[in-house]
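First the structure, which I've put down as structure tokens, then a few questions once you've had a look.
One protein chain is absent from this view; the other protein chains keep their places.
In this document, chain identifiers A and B correspond to the written order of the chains, with residue numbering beginning at 1 in each.
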Amino acid sequence: MSENDHGHIQEHIKVYLTVFGALGFLTLLTVAASYMDVSPMEAIFLALAIATIKASLVAGYFMHLITEKQTIIWILCLTFIFFLFCMFIPMITVIDHASLS
Amino acid sequence: MSNDSHPKENFLQKYIFSVDHKIIGLQYGITSLLFLFFGFCLMMVMRWQLAYPETPVPIVGHLLGETGILMPETYNMLGAMHGTIMIFLGIVPLAVGAFGNYIVPLQIGAPDMAFPKLNAASYWAYFIGGVIMLSSFFMPEGAARSGWTSYPPLSIFEAGQTTWLIGMIFLITSSLLGSMNIIVTIVQLRAPGLSWFRLPFFVWAQFVTAFLLVLAFPPLEAAAVLQLMDRVAQTSFFLPSGLVYSGASVDVYGSGSPLLWQHLFWFLAHPEVYVLILPAMGIVGEVIANNTRKPLWGYKSLVYATVFLGFMSFIVWAHHMFLTGMGQAMSAFFQTTTMIISIPSVVILTAFFISLWGASIRFTTPMLFALAFLPMFGIGGLTGLPLGVGASDIHLHDTYYVIGHFHYVVAPGTIFGLFAGIYYWFPKITGRKMSEALGKLHFWPSLIFMNGIFMPMFIQGLAGVSRRLYDGGQLYAHAQDVLQWNEFMSISAFCLAASQIPFFINFFVSLFKGEKVDRNPWGATTIEWSAPSPPLPHENFEGPVEVYRGPYEYSVPGADKDFSPQTEK
Partner (left out) sequence: MQIPYIVEERPDTGLNNSKLGIWVFLASEVMLFGGLFSAYVFLRMAAPVGDFAYWGSKLSIPMATFNTLVLISSSMTMIMSWASLKMKDFEKFKMYMGLTLLCAFIFLVVKYFEYTGKFHHGIYPSSSTFMGIYFTLTGLHMLHIIGGMIVMGYFWLPFGNKMWTTEPERFTNRIEVAGLYWHFVDLVWIFLFPILYLL
């Protein structure tokens, strides 16, 4: 998207600074959360949830996705879900295996 | 760099490091045809051994050692490299690199691909990868011999694999850059008036193929890096604990998983087989529409089936792994998805068949190849069904049945489609037609001998003859009744080789002496035929391109001729 208005960009810069602050805070939160006494599954979920929020902020604001057309956003979201699905199938094939014992 | 003034180019810029998609397409075409020929020769040596075990191989025997007999390690080497070369150095570069690069911009009315310099870079990455692969034959330890599938633990310890992995990294990079280019080109550079559902089916096929390449290749690149590290850095990503190799305990950390390689490999390699078939289906669609003088039947279903096929191809991969001990739930999942994926293929084939109904068929050479594609691909596809169902796959996995199945799809399937494309687009590329007589002399024997090679493989496979056997099954009691087919198949292979001679003669003689034709000798409707033959360097078309109708407006009632070109007002 091409905006040529100085003021317009200035508003965007404010957003970038806010996102930057949020990212820094979330990073420290991730580290703090790792010291919490939770089960492994919960730890994984928590870590990935925070990482996803951070990633969404980077993708949405730094990578301008939030201003792109809805189609692009939907395609990316669906791709992401599909990607998660593909990545976790091999795991399931190992859990459910014909064991000799 | 602006494109409107073209400074005089020297020989290197114009022909070697050209950024013109047409030159690059031809570079891909020539290189890949040479590799296809080389891969075919490797297979002929193997087939000699299978037909006449332990006898000296004629012509090339002196390269195999003093006795001239093909030894088992060399047999495995030829087998692994035959597969690798045919798939990654032959078919994909020809179908996507050559046909995709040359034809797609022309069929969408664009002056070039979206990123011409990247296009050149992807060709040279392919070239380097090919050189590396070929050079492995001359390394002291020889070329890779763990199958094109490179399963660990064997591939971690066997010779020649490191060079193979490095070569693959270059080839994968080339594919990624090339397919990225095709996607952007098709999305962004379509001429005014060329909406998505006015695209020729060939362009849709290339579009889906490019997506498959872009998304499926990287996990193999990751896996290749991991296997490389297992080989040179003593990691154990794919090596389990407690492994004993050649009597000695392997000194690595262990706790790796050979299955991990299989998953990462087949995650690419299954979409890869759709990469092998889709461009050929695209070509067949073009040739059928043109030579029936009718629109393709079910254009929209063809498009939706192709997109659905692309999507499904990502979730069937473990049907190559039914015998690895996976549990019922996952096996059922992959069997189901595999059965479902046969549906779009059937839709596409059916649409092509129905397109013939009520048509005025012109039996030109491209049409003969396109017509033969239909039943040949049909056989290939149908024989895949028992492989996709776990219960029957138990008996057929890793037998000659599998080899028969996939060769039917790729050899009298894809390669016939590509031949159709060469005969069809030769006039556009050169301004001359190939000889019809020599074309038929190429076609009929090829069809017969293709079946001669691959049909008996089903018989052998059903009898239980395993694949990748140096002796072709001689030592096995269950194979004795079907051994006689070995000689039959090998002779068919040698005759198939001879059947290509008319093609070579036709190709080279026609370049200089072929019948000169105008820009649209086939009376076709798609945009590439409105460009001069050959199209203008760097620009393709003489002026701006505008599209007024769909891609297959043949025999429109009330029109003055039996075809209405897309670009004609």
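One rule holds for everything that comes next: contacts are C-beta pairs under 8 Å (C-beta built on N, C-alpha and C of every residue); 3 or more make two chains touch, one makes a residue touch a chain.
Every value quoted in this text rests on a predicted model; they were computed, and no experiment measured them.
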When the whole complex is taken into account, which chains on show are touched by the absent chain? A, B
Touching residue (missing chain; options B:F38, B:Y75, B:Y102 or B:F237): B:F237
Out of B:E9, B:E73, B:D471 or B:E539, which touches the unshown chain? B:E539
Which residue among B:I156, B:L176, B:L243 or B:M330 touches the omitted chain? B:L176
If the missing chain were put back, which residues of chain B would it touch? 2-4, 110-112, 114-116, 176, 180-181, 183-184, 187-189, 214-223, 225-226, 229, 233-237, 240, 252-257, 259-260, 263-264, 267, 539-541, 543-545
Residue ranges of chain A at the interface with the undisplayed chain: 1-4, 6, 9, 12-13, 16-17, 20, 23-24, 27-28, 30-31, 34, 40, 43-44, 47-48, 50-51, 54-55, 58-59, 62-63, 68-69, 72, 79, 83, 86-88, 90-91, 94-95
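One rule holds for everything that comes next: only the chains that are shown with their structure count from here on.
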What is the distance, in whole Å, between the centres of chain A and chain B, each centre taken as the mean of its C-alpha atoms? 37
Any idea which chain A residues touch chain B in the complex? 82, 85-86, 89-90, 92-98
Residue positions on chain B within touch of chain A in the complex are 257, 259-260, 263, 267, 314-315, 318, 321, 325-330, 333
